[in-house]
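Note that this complex is displayed minus one protein chain, with the remaining chains in position.
Order of writing sets the labels: A, B and C. Residues in every chain begin at 1.
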Amino acid sequence: MEPDKVDVVAEHADILQVGARNVQNFPLLRRVGDAGKPVLLKRGMATTIQEWLLSAEYVLARGNPNVILCERGIRTFEASTRFTLDLNAVPAVKTALASACPGRSEPRNGPLAVRRSRWPWPGSRPAPTGSSSRCIRDPEEALSDGPQSLKPERFAALMQRVRKIARAMDRDL
Amino acid sequence: MEPDKVDVVAEHADILQVGARNVQNFPLLRRVGDAGKPVLLKRGMATTIQEWLLSAEYVLARGNPNVILCERGIRTFEASTRFTLDLNAVPAVKTALASACPGRSEPRNGPLAVRRSRWPWPGSRPAPTGSSSRCIRDPEEALSDGPQSLKPERFAALMQRVRKIARAMDRDL
Amino acid sequence: MEPDKVDVVAEHADILQVGARNVQNFPLLRRVGDAGKPVLLKRGMATTIQEWLLSAEYVLARGNPNVILCERGIRTFEASTRFTLDLNAVPAVKTALASACPGRSEPRNGPLAVRRSRWPWPGSRPAPTGSSSRCIRDPEEALSDGPQSLKPERFAALMQRVRKIARAMDRDL
Partner (left out) sequence: MEPDKVDVVAEHADILQVGARNVQNFPLLRRVGDAGKPVLLKRGMATTIQEWLLSAEYVLARGNPNVILCERGIRTFEASTRFTLDLNAVPAVKTALASACPGRSEPRNGPLAVRRSRWPWPGSRPAPTGSSSRCIRDPEEALSDGPQSLKPERFAALMQRVRKIARAMDRDL
C-alpha cells in the first residue's frame, strides 16, 4: 500500500492491515497511525520481537492505541513448511507489553485481539485475547490468498471447536 | 553419551534419550537402536524435518520401532526466546510418517508419544499422540535442567488442564 | 523514502538507494524505476536471492536497466556479528543474470557495479564488477551510519590495496 492511499482505504475498511513486507516501512506506519482505524501489524519474516514492537510504536506515537500484532511465521532454515510460526512470540510480546504499557493489556482491546467487524459471520465479534487470534478469510470473496482461506461453513465449524477449547481453558469468546 | 556406554544406561533406564547435539551421531544411533529400549530422539537445533526422520531411520533399521520424535525448538534469528518451537513440525512429521510407514502412526505407540514409566506420578501413562507431548522433569530429582523442570504438584495441575482440553477436542489421554 | 518523494530526491542525487527494509516495497520500486537514475537495491535481511532478483525486475520493468544489487548481510542465528555477509550471493546472482539477461552482465554497467559519481575522491569511477563492490561513506558528511563510514584518507589507502589485489587477479579498476 502506498502511504498516500491510506486515506482512501481507511474510508472503506474497518481495519488497516500492514503486511509483513511493510513492517518497517516507517512513512506508511505513520500514515496508518493517523487514519483513525485499528491497525493489524503483521510481523515481518525476519523481524525480531523487539523491532516489531518498535514498529508498533510508530502507530501508537500518532495517538492510535488500537494496534493488533499478528504473528504470521518467520523465516528459518526449515524450508519444507514455508514459514515457522513463532508461538513463543505471543507470551514474549505480552510480557513486554505488560511491563511497558500495562494499560494496553486488557482482554478485549489488547494488541493481540482481532476485531473482525468486516466479516459477516456469527463470529464477527472481538476475538479472545490472552492468546493470539487466527487471521481468516472467505475464499469466495478473498482478493488475495484465496487458497489459504476458509469457507464460511468451515469457519463456523472451526469457531465451534475453538469455543469448546476456550471453555475448557476457562476463557470466554 | 558415548556409544559404548549405551548398554549400561539401557540396563537402568526405561527409555533412552538422544539429545539434540547427537541427532546425527550415527554410531550412537546404531547402538541405541540395538539396545531394545524406546528411544526419544530430540530434533537438532538446525536439523531439517527430513534429516530428523533420516536419523530416526538409523534406529528403526536396527529393528527397534519405538522411536519417539521430540521437537525441542530450532535455532533462528530470534534470540530473545533462545529457541523457536517449530510447531509445524508436528503435522509435517505425521504427514511424512503416514505416507511412509502407516503402521507406526497409531495412537498410543506412535513416534510422537512419550512413555513416561520412569516418572512416579499419576500421569505416568502413555501420553496422547495426535499431538506432540511435553517433556517433563521432577526438579528435585533432575540431574540436569532443574530450573526448567516442573514440580509434581504443578505437573498434576498441568495434567488436569491438559485432560480438559483433550476432552474438548474429543481426545482421550 | 516515501514513493512521492522519489522525484525530489532524484533531482539532487546521482543514484537512488533502496534500503534493505524497502526491498519489497513495490510502489517505491516502481517510482524509483521511473526516476531515470541508477538504482542501488540493497538485499533485505531475509530476502532470498530469487526474491531480490524479482524486486530488481520491478525497476527493470519500468525501462530502467541500471540496477545495482548490493549484498549487505543477511540475518542468521549468529548474533555476535550482527549480520552474516552472504558472499555466495555474488556468484549466485551472476549466474542467474548470465542465463536470464546476458546483456546486463558486461563489466562496467552490470548489476553489481557501483557508480560513485557522488563521491569527490580519486576513486569516483565505476567500480570493478566481476566482484561485488563495497559501499563507502565519508563519515564527516554522512547523514547516517557515520560510525561505519570511512574517512577519505583511509578510503584512499583501501583503494590502493584493492588496486593491488585486482592487479594480482588480472583485473582492472
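Heads up, the rule we're going with is that contacts are C-beta pairs under 8 Å (C-beta built on N, C-alpha and C of every residue); 3 or more make two chains touch, one makes a residue touch a chain.
Owing to the predicted nature of the structure, the values given are computational and were not obtained by experimental measurement.
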Visible contact partners (per top-of-document touch definition) of the missing chain: A, B, C
On chain A, residues whose C-beta touches the chain left out of the figure: 46, 75-77, 79
Missing-chain contacts mapped onto chain B: 1-4, 21-22, 24-25, 27, 44-46, 75
Where the unshown chain meets chain C, residue by residue: 46, 48-50, 74, 76-81, 84-89, 92, 161, 164-165, 167-169
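By our rule, only the chains that are shown with their structure count from here on.
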Chain of greatest Cα-centre distance to chain C: B
Interface numbering overlap (same over half, different under half) for chain A and chain B: same
Geometric centre: closest chain by C-alpha means: A
Rounded Å distance between chain A and chain C, as computed from the means of their C-alpha atoms: 34
Chain C: positions in contact with at least two other chains: 46, 75
